[in-house]
Structure formats: C-alpha cells, structure tokens
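The next block holds one structure in the form of structure tokens; read it before the comments.
What follows is chain A.
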Amino acid sequence: MKRYLKLVNFEIGRFMKIYLVLIGITILSQLIGVIVMAKNYVANANEVIFVDSLPLEQFIEQYGEMGMMDVVGSIWFIGPIALCAAAFIFYIFFIWYRDWVGKNTFIYRLLMLPTSRLNILLSKATAIFIMVFGLVSVQLILLPIESMLLKWNVPFDFRIDMTVSEIINNNSYLFILIPDSFIQFIINYGIGFMVVFILFTAILFERSFRWKGALLGIIYCAIASIIFLAPLIYEIGFEASFFYTEEIFVIEIILGILVTAMSIWLSKLLLNKKVTV
Partner candidate 1 sequence: MNVNLNKREPVYLQVIRHFKEQIATKRLEPGQEIPSRRELANQLKINPNTAQRAYKEMEEQGLIYTEGNSPSKITKDEKVLGAVREELIGQAIDSFIAAIRPIDVPLDEVVGLIQEKYKGDKA
Partner candidate 2 sequence: MIRYWKSISIILVVILAIGAFYIQAAFAGKSNPEFAITTKSGDETVFKNISLHSNYQMDDLIISTEGSKYQDELSYVDRLVGFYTNSKIKQLQSDYRSFMRGKGDITELYEDEGILAYAEVEFKYHRGEASDFSIDIEVLDKESKERSAFTVDVPEKKNYNYVYINDVRVIDGTLKVTTTNALRSDQFNSDEVHIYHFNLTEQTLVKDEIIGAEQEGKHGKLDYVRLMNDYDELSGEKYLVFEMVYVEDINLEDENLHPDYYPEYIGSEFLTYNLETGEQKRIEIPDEAEQLMKQMRDTPGEIIVNNSKLHFIEVTETGLELIVYNIENGETESKQSVEIPKTDMDLQMNWPMFKIIDDKLYIVSSQIDRETQSPIMVADLNSGDILYVGTVEDRDSGQEKEIYGVNIYDLVVD
C-alpha cells in the first residue's frame, strides 16, 4: 500500500510539468476568452447603439444578451478542454511507452521493484484518474471566476447571469464532464476508467507479444466492448426490448465491473508472466 501510494505520487510528479502547462493553458485561454468576448460584445453594443442609434431593447432583440453560455460555447473555452482531453488520451499510452523508449529504459527499474507489479498498473491508472479529476476541479473553480469576470465587463442590462449549475446544464460537453447527478458522475467516470483499464490491457498485450500482441490487444478491446455493450447490441441488433430499463442498468453496472476486473486480472497476468522489456 505504501509503495503503491509512493508510485502514484511518483507518476504524478513525472507528468507534473505537462500537467501544469495544460492547466495554465486552460486558465489563460478561458479567462482571456471571457474578456475578449465581453469586450467585443460591448464594443459592438456601443457601436450599434451610439453610432447607429438603435434603442437598447432593439439591440438586445437583434443581438441577444451576453452570458456564460456564449463563452462556454466558444473556442476559447472548448479549445483547452479538447486539448486536455487529447493530452490525456495520448497520456494513457505515453504513461507506458515512455518507460520503454530510449536508452534509459525505466521499465527495468519499475519491474524490479520489490512490490507487486499490479501496483505499477494501478498507480499509473490512479495517477491518470487523479489528474483528470484535477482538471475537472479546475474547470469547476474557473466557472464562477469567469462569471464574475463577465459581470465586471458587461453591464447589467446586456447580460444574463447564470449559476454554475445552469452554465453546466446548458452545455452538452460540460454536462458530460460534470453531470448534475452524482450517480451519473460516477457512471460517466466509471466507464472512462473501465476504458482506461481496457486500453492498459491492450498496451500490455502489445508489450508482451509485440506485433502479435498489438493484434491481440485490438481483439481484446473488441471483446471487452462487445461484452460491455452486449445487452445494448442485443436490443438494437434484434430490435427487441427484452430487458426493462432498470434491468439493463443493473446488468450494465455488473458488466462494467466485470470487464474492469477482467482487464485488471489479465493485466496482472501479463505483467507477471509475459511482459518483456
């Protein structure tokens, strides 16, 4: 346990620089985005109202009010989120392959640690989870700050004020990242982590058997997906609705846990018996 925690900390430390850069980009881009968009809006309003002398009400009718929903939909806001998402998808692979590449193959050290090799897998996964949650938290903290910034830059008559929940509920990707129900949150990230473990298993297949392993890894991903989606494939494929929704829900939870457990078990087997440096 102690070594596992140390490894988690170690993995986080190794990614820290890139992680901080990602957070920095997110903060800067989103804050700048709020200011730029607010200033543009206000400038446009001034132009239209004072130069073209359009009444305020008519301006609002034509151009709409400014609110966080405009900011949240802009590239300033989505861009860094997409960047972070891409970075972490890349990181799922990078977290393993960087230990193999180059002359200083750190994987020797990791595999020779006097601790269960499963700990290496779990610590890498945990590091990813913690950092993903960290990014989500940064977003949660940024939203009220951005709302404030918007308030300072856009006069009351021109803006719609929204609470953090309202902002999130109005935006489909934010809603996936931070759903309003905690159970949904657990389900969303549970599925995410299941996928991480499936990919880890595929990576370890590749690391164990190289070219053949890459193929096995892809096959494993397919099998895992089919198992997890089996009830849905059945329902859609046969246009049947044999299961009641609540049954599907329970079955999916069980299958999700099963697939995750299977992935971890297989990874452990590969790490202990098959992995090659």
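As a convention for this text, a residue touches a chain if its C-beta (ideal position, glycine included) is under 8 Å from a C-beta of that chain, and two chains touch if they have at least 3 such contacts; residues count from 1.
How were these candidates chosen? In short, all candidates are chains of the complex that A comes from, given by their letters.
Keep in mind that what you see is a predicted model, and the values were worked out from it rather than measured.
S.K.: Could you work out which candidate touches chain A in the complex, given the options 1 or 2?
M.R.: The touching one is 2.
S.K.: Residue numbers of chain A touching candidate 2 in their complex, please.
M.R.: Chain A reaches candidate 2 through residues 8-9, 12-13, 16, 130-131, 133-134, 136-138, 140-141, 164-165, 169-170, 178, 180-185, 240-246, 249.
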